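Here the complex is missing one protein chain, while the rest keep their positions.
Letters A and B mark the chains in the order given here, with residues in each chain numbered from 1 onward.
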Amino acid sequence: MPFSGADILLDSANLARLAEGLIVTVRVAAVSIVFAFVLGMLIGVIALSRGKLVQIPYQIFLQSIRIVPQLVWLFLFFFGFAKWLGWNWNGETTGIVVFSIWGTAEMADIVRASIGSLPVHQTQSAAALGLSRSQIYLFVLIPQAVRRLLPVSINLATRIIKTTPLLVLITVVEVLKVGQQLIEVNILTNSLAAFWVYGLIFVIYFLICFPVALLSRKLEARWSVQ
Amino acid sequence: MRNLFKFVAIVAAVFGFAGASTFVNAADAQDSIAAIKARGHLKIAVFSDKPPFGFVDKDGKNQGYDVYFARRFAKELLGDESKIEFTLTEPANRVDLLESGRVDIVLANFTVTPERSKRVDFAKPYFKTAIGVVSNDQTPINKVEDLQGKKLIVIRGTTADVYFSKIKGIDLVKYDQISDAFQALRDGRGVGLAQDTTLVLAWANENKGFSVGVGDIGDVEPIAPAVRKGNTELRDWINDTLAKLGKENFAHKAFDATLKPYYGNIKPEDIIVEGGVF
Partner (left out) sequence: MSDILRVTNLRKSFGALRVLDGIDFSVGEGRVLTIIGASGCGKSTLLRTINGLETIDDGEIVFDGERLGADTDWRRVRSHIGMVFQSYDLFNHLKVIDNVTLAPIKVQNKGKEEAEEIAMNLLRRVGLEDKRGAYPRELSGGQKQRVAIARALAMQPRIMLFDEITASLDPEMSQEVLETLLELAAIRMTMIVVTHEMGFAKAIGDELLFMDGGKILERGAPRDFFAAPQTQRARQFLSRFEYRI
């Protein structure tokens, strides 16, 4: 019976719960990615300044976000803040805050590196034409940097999506956890429950990440002609 | 330069944690009985994917042995078993949920250990676990001595692995995955498999021709409700309630309702603790 156990996916109650979990996953990831991209762009441009007043806080921000694992940040914000400051943010809010900060740091560094790697003559020739500093960023540097940072930032977006299962540790029930709940409840009656549920979740993750990757490939192809 | 920043960041993070923990604990006093009554519901952490202890059923409702106790606690304290806010927990965050004041009680198959007792207060137990050996009915293992000179399957790094490594004359066959270990037992690569009693009981119940001949090997470990460290008021209330429930054989009722379908016709007293009396 090659399809034995597939009925776990045909149960509308099960599917509804998976959909609920999926909405949580997408909501946290999407909001975080939007914040990360916007704030990261801003901080990345600021971080191009070589002044100590910018570089020291920036490096501390970036390195502390990078070396401390996301899980520790989630615990710190969820349990630590509740304990020490009495801030009882719910798990989803905490997840969005932490992933936004993490994404902002990564995005800022991507932006900083992409703009920093543009030839200095781009800036100078734009300045020589009388463009202001902000016009140079807006019309010359950022549009060119975006083409360079696109693949890496898409990679960052998919990394954020794929990190959402960590949220179970701050009590958020996202799609993967719902899947595990379904599998464990059915394990005695359906030995292939894991296969079908994980299979569906695989497809779901693929359906979220693939269009993003496809879009980036299309844009890259279009821009490489230029 | 980069390394210096890393160093500074680590130092800042470590001191940040340590420094912050010396501040007033904001979680204090949110979980006094008066506060819970004023709030109108109990906040209890349970598992959502660990049947038969805590899981979510087909209709999306929390169920299981732990949940059965949780509902009764709500009824005893607030007069209504539905006055509960369940929080999903994982083994890794049970202590933090209590310390941060996010829940009042953890009822999540929480084994009492000296290490954990430093950070949370355990009430009296309502369940217990030890090491059990499941074996093929053709070659039954009914006591530890039966294993002499034979092959025993264990999962690397577990309590059972540690325990049997100290006993001479038993040939251990080690696996990393539980599923691989059980398959090895089916294939006859050992006469028995040693693991938590509850797990081998549940497995034997589902696999004809296998039974658990011995289920109380090693230290029998109590499993108990836990509250935030220092919340003696709530802990004492739980202890009193467990004693009271013992008079009506509540743990046995809970066993019949939640564990029996998983373990079959075993002796409830092998795993449950009635009235908090270990």
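Quick note on the criterion: a contact is a pair of C-beta atoms (placed from the backbone, for glycine too) under 8 Å apart; a residue touches a chain by one contact, two chains touch by 3 or more.
None of the values given here were measured: they were computed from a predicted structure.
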item	value
Touching partners, among the displayed chains, of the absent chain	A
Full-complex contact with the absent chain, from A:Ala127, A:Val152, A:Ile187 or A:Val212	A:Ala127
Missing-partner contacts on chain A, residue numbers	119, 121-122, 124-132, 135, 139-140, 143-144, 147, 223, 225-226
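One rule holds for everything that comes next: only the chains that are shown with their structure count from here on.
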item	value
Chain A to chain B touching residues, read off their complex	11, 13-14, 17, 59-60, 63-64, 67-68, 75-76, 78-80, 82-86, 88, 168-171, 173, 177, 180-181, 183-185, 187-188
Chain B to chain A touching residues, read off their complex	2, 5-6, 8-10, 12-13, 17, 20-21, 23, 25-27, 48-51, 55-60, 87-90, 92-93, 96-97, 99-102, 206, 262
